[in-house]
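Only a single protein chain was left out; the remaining protein chains are all shown in position.
Chain nomenclature is as follows: A and B, assigned in order of appearance, with residue numbering initiated at 1 for each chain independently.
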Amino acid sequence: MVKQENTLYRIAKVIAPIIVFLIVFGGLEWAIGHYDVPRWLISKPSDTVQVLFDKFGEIWPNVWVTIKEILIGYVIGISLGISMALLFTSNRFAEKAVSPYVVFLIVTPQIILVPLLMLWMGFGIEVKFTAVALSSFPITMISTMTGVKNVSAHRYELMKSLRATKLQTFFKVLIPSAIPNVFTGMRLATIFATTAAVGAELISGNIGIGPQISYYTEFMQVDIAFAYVYMMMLISVLFYTLIGFIENMILKRR
Amino acid sequence: MKNVSKVFQTRRQTIHALQDINLNVPEKSIVGIVGPSGCGKSTIIRLLNDIIKPTSGDIVVDDYTYEAKIPADVIRKFGFIFQRPNLLPWLTLRENIQFPQKIVGLKGPEWDRVVDDLIKIGRLEDVADQYPSSLSGGMLQRGGVLRAMATRPEILLMDEPFGSLDDMLREQLDIETLEIWQKLEQTIIFITHNVREAILMSGKVYVMATEPGRIIAEIPIDIPYPRELKIIADPKFLEYERQITNLIGEIDLSTIK
Partner (left out) sequence: MNPSVSLKKSRKLWHNAWPPLMVLVIIILIWEFAVRAFDVSLVVLPPPSLIFSETVRYFRSELLEDWLATIKILGIGYFTGVPTGLVLASLISQSKLAIKAFTPLITVLVTLPVMVIIPIYMVWVGYQIEYRAIPVFLNVASIITLNTLSGFINVETRMLELASGYGASRAQTFFKFILPNAMPEIFQGLRLGCTFSILNTIGIELIAGKIGMGFSVQYFSGLLKTPIVWGCILIVGITGRIMFSIVQSLEKRFVTWTR
């Protein structure tokens, strides 16, 4: 009896989120049809998916541009964030000197720099991945710094009693201890990266997901604009879950 | 290893953490150091393990006197056991036990065998490939003790190794440590605030007092090994316990004055 309930519950656990999504999109579909909302205001999910398949050849190159911006910027941003964090925490003075400003970096949206970046770099892809890198860097840095600072003193004492070299302590204790925090930062950084890419595209540029959305909205082809929104939704969720998945793989055993 | 003696006197300007401490630790024996908290027990261990340096005085191991730099072969003679097991969560129990070998640079099948033997001695074969998060407190403590032995140290320094556990579990682990000691025959220097534990383990007990940290008595424990847990009810044992408890108690009263 109990076992049966368990299997039932297990099935429910899998189905429940799917039902929630069905209700959200189904409700949208029904409401748009029922209230006869004009096509240039919003498009039915079914129409959007249809357009997405029909025009995929045209949509994909733009999506690919955005993905490239995100990936290049993200890799630069997190590498910068992790190395800066390790640099600053390696020295007490440096840590004290920069830590008040790190918070400033966290609360100042880096996309505000996009207009300036345009003055310096023009309208190319460089502006976008610079914006993405600048946006994903602070959160990774602050998380890594927290991780490094919270390494238990007992672990250092163990290394000291073994007469470990500084390098050994760094690679065998400090890095593995800080890894969970590094991953938290990297996972959050994906959200900053995707937001920055789209933001930078909408502010400057003519290729990529953002500009396409504005273009098709302006020409009242909202279904195509929504197709791009769906693609962006897919990219963001996949990116976030991918990093979360790697995180779980590595930390699962602890 | 021949006769080991350690002598040091420590004097700082403000705090006399330790004053004129004289310890003589014979080879392959267990020496317990017992005293109230704050008497500098842990300082002794850290001095011995060279984490901090004495202000004055000498520490002699095998006729070798501690100086600024200790040669690697002397360092390898020491193993350090912490108050908490302090295992690294990202390594399996086996990897944790092997960890000191990796740091010191001991490789090869003979050292792998050392780890296997230790796991067998600790009766941890079944859980050796699990991560610390899935092990019980007692297993973790045993893992911590075995890790200190991975480099085949001749001298083990234990700083209240089971201090965070309840009495029952601690005494059980004490007995297990004794069993391991009889198989491997190291010298053990053992620090505790628990009088019973000190008598149970040691061939000789040093009693310490606070302010300044100093040794007030040296009591050889004349109970033959192997010892079992039931000796704590032995009249000889109880007599030692009374004697040491009184020594610590008197000092406490005299410092209150």
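Keep this in mind: a residue touches a chain if its C-beta (ideal position, glycine included) is under 8 Å from a C-beta of that chain, and two chains touch if they have at least 3 such contacts.
Predicted model only: the values in this text are computed from it and were never measured.
Asker: So which of the visible chains would the left-out chain be touching?
Answerer: A
Asker: Which is it among A:125, A:141 or A:198 that touches the chain not included here?
Answerer: If we include the chain that is not displayed, A:198 is the one touching it.
Asker: Using the definition of touch stated at the top, determine which of A:101, A:123 or A:245 touches the missing chain.
Answerer: Missing-chain contact among the listed residues: A:101.
Asker: On subunit A, what residues meet the omitted chain?
Answerer: Counting only subunit A, the missing chain is touched by 9, 12-13, 16-17, 19-21, 24, 40-42, 93, 96-101, 103-104, 106-109, 111-116, 118-120, 139, 188, 190-192, 194-195, 197-199, 202-203, 209-210, 213-214, 217-218, 222, 225-226, 228-229, 232-233, 236-237, 239-241.
Everything that follows uses one rule, which is that only the chains that are shown with their structure count from here on.
Asker: Could you please state the distance in Å, as a whole number, between where the Cα atoms of subunit A are centred and where those of subunit B are centred?
Answerer: The separation of the two C-alpha centroids amounts to 50 Å.
Asker: Help me check something: in the complex, which residues belonging to subunit A touch subunit B?
Answerer: 154-155, 157-164, 168, 172-173, 176, 179, 253-254
Asker: So in the complex, which bits of subunit B are touching subunit A?
Answerer: 49, 51, 72, 75, 78, 80, 82, 84, 86, 88-90, 99-100, 102-104, 131, 133
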